[in-house]
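Please read the structure below before turning to the comments.
Shown here: the complex without one of its protein chains, the others still in place.
== chain A ==
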Amino acid sequence: MDQLFNRKYIVQGLFIVIALILLGKLFYIQIISDAAFVSAESNVLRKIYKYPARGAILDRNMKVIVQNEPVYDLMVTPNEVKPFDTLALAQALDITFEDVRKNLKKARGKSSYQATPFLKQISVQSYARLQETLYRFPGFRTQDRTIRHYPDSVGGQLFGYVKEVSPTDIEKSEGFYKPGDYKGKSGLEFSYEETLRGEKGVINTVYDAHNTPQGSYANGKYDVNAVSGERLISGIDMRIQKLGEELMMNKVGAIVAIEPATGEILSLVSSPGYDPNLLVGRNQGNNYMEFIVGNPYRPSLVRPIMGYYPPGSSFKPVDALIGLQEGVIDPNTTFFCPHYYQAGNRKIKCEHFDGSISLRRGIARSCNTYFCYVFQKLITKNGMKNQRQTYQEWRDKVAKFGFGSKLDIDMPYERKGYFYTADHYDKIYGKRWGYTNVISQAIGQGEITATPLQMANAMAIIANRGYYIKPHLIKGIGDKNLVKKEYVVKNYVGVDARHFEPVIDGMQDAVNSSWGTAILSRIPDIVLCGKTGTVQNPHGKNHSVFIGFAPRDNPKIAIAVIVENAGFGSTYAAPIASYMIEKYLKGSVSGGRAAQVEWMKNQNLLPLLIDKTKKIKLTKADSLLLKKADSTKRIKDSLRIKSATIKQTVTTKPKELKTAITDKPVIQK
């Protein structure tokens, strides 16, 4: 047309460029970036969570031992709050005027659109009162929850406790847990968290720009119903668990009872314990500080699986079994006991007078000499030069009984105990050491320590004549009553069944013969086989120990009882074990023994507390000295007179390292 005609293309080109700019920006915000999508969701969606009930726990008689109780969280959505009668709300909730203001401010700080907790875990009573007036407080609503309830008020450490997740938990779970969720923090609640917790439900509600609910999102397509946690059946027998905790009242120690044939734990008492109901509800934090942290006897130490005790005399049956299996002794072997055993230039005393002593009597009388000889024979069986190797072989055989390693109980924080290898002794003594250096282990003293669980398990092995099933608390998970695979496997310890009877004979005599050490703990009509121990405790008065099982044929229960700083095994630990066994096998403690039970419950054997300010710090030089000192020096077993014990306590006092209830031996590394 004219030369200006070309300007048409400039105008059209401009149109196209602008259109491409618009499309480019649209492409970015719609396709490349999903920030807008996320913002859109948070604009309209409010999630209301439905918290599932945690799974219940039953005992072996199907009695409910852990259940749920309804509580209510009062939630507030600050944006929906209209001016209200603050005082009325404070009264309804039984809190102060100031608290109302403070909580509301806190909720505002978190989010003004989302409901946040205003007051957590309101009791059913407060809830009932509040319900009538809730309509007067717009913006407030209640959120159902459940908390744990323990009808028997026992088993604090066993069950553990449940607590709101911490920021660390949330981070560790990679977002699985959300603020406000609860989680098992210790005990069974911790171990079986995944089974017990169930699945949280969620209701997605759509809100409009004025924050008015507009109903369900996508017709509830993304809503999830809460699924309750699965129930657990425990091997615990609540009758003896309760009896055990009562017997251990005002004592420090542990009881572990196992059903040998199945490995199910019948009772697991850690004393001092606490009422698990204390760690539930709004006062959880305060109670935790007061009753757990504040208790100088440290209830947080779950003694059956964390406490370290020298196994003492209770270790002798294991010695005997290995000796028999290795052929260094036979059931008729006798040793001469001159009231002591000479180990190099030191003596290990024996506190009985028998002269020539047999295996059966040696066990019943808890003869130190006999078992030192057995140990000597085992270690020197390949001559004096190969002691290091034979020691390691012996250690490996003992380790098969579960010493020195974890038994994988279904509770957290289990510890494995000390049981040194030959390598370790190389570090202490160099290359030149022999059985005399480590002889104290023959009688379960010195460097070896074990948890009460390991001791009870050793009894289960003897009761089973040669094998054990890993001890466990839960025998049925969910409706299908599943049990973890590792808890059905028989672990053989490498000792033939025929070697057990002579040892069991001795254990039977210990309780049931006139020359035994625990004859006062005989149970009418039941053959209890056991072994007392009065365990040398470097920190104070001796520990009273009893291990055993019953009945002799087809045993139903294996047990280990430890009462710290109580003295003789026969005085406290053995009777406690016998009451537990009788209650379990017969249903009640009969005759005059019932009165003894009451007497035992009332005994206060709490050790004196050591003033922590006077704590002596061990210097490096001291610890070296202690290491070099042969452990045999500190060995005294059984039948010691009480005054001597007190004297011993006094003399050892300066060496106390921590509190009176630390159970580690002085020599550790």
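Quick notes on this structure:
Quick note on the criterion: a residue touches a chain if its C-beta (ideal position, glycine included) is under 8 Å from a C-beta of that chain, and two chains touch if they have at least 3 such contacts; residues count from 1.
Throughout what follows, contacts and distances are computed from a predicted model.
The complex appears with one chain absent; UniProt names that chain "Cell wall polymerase" among the candidates "Cell wall polymerase", "ABC transporter permease subunit", "Cytochrome bd-I ubiquinol oxidase subunit 2 apoprotein" or "Propanediol/glycerol family dehydratase medium subunit".
Interface note for the absent chain: among A:Ile21, A:Ala88, A:Ala128 or A:Val489, the touching residue is A:Ile21.
By the touch rule set out above, chain A reaches the unshown chain at residues 1, 4-5, 7-8, 10-12, 15-16, 18-19, 21-23, 25-27, 29-31, 33-37, 39-41, 43-44, 206-210, 214.
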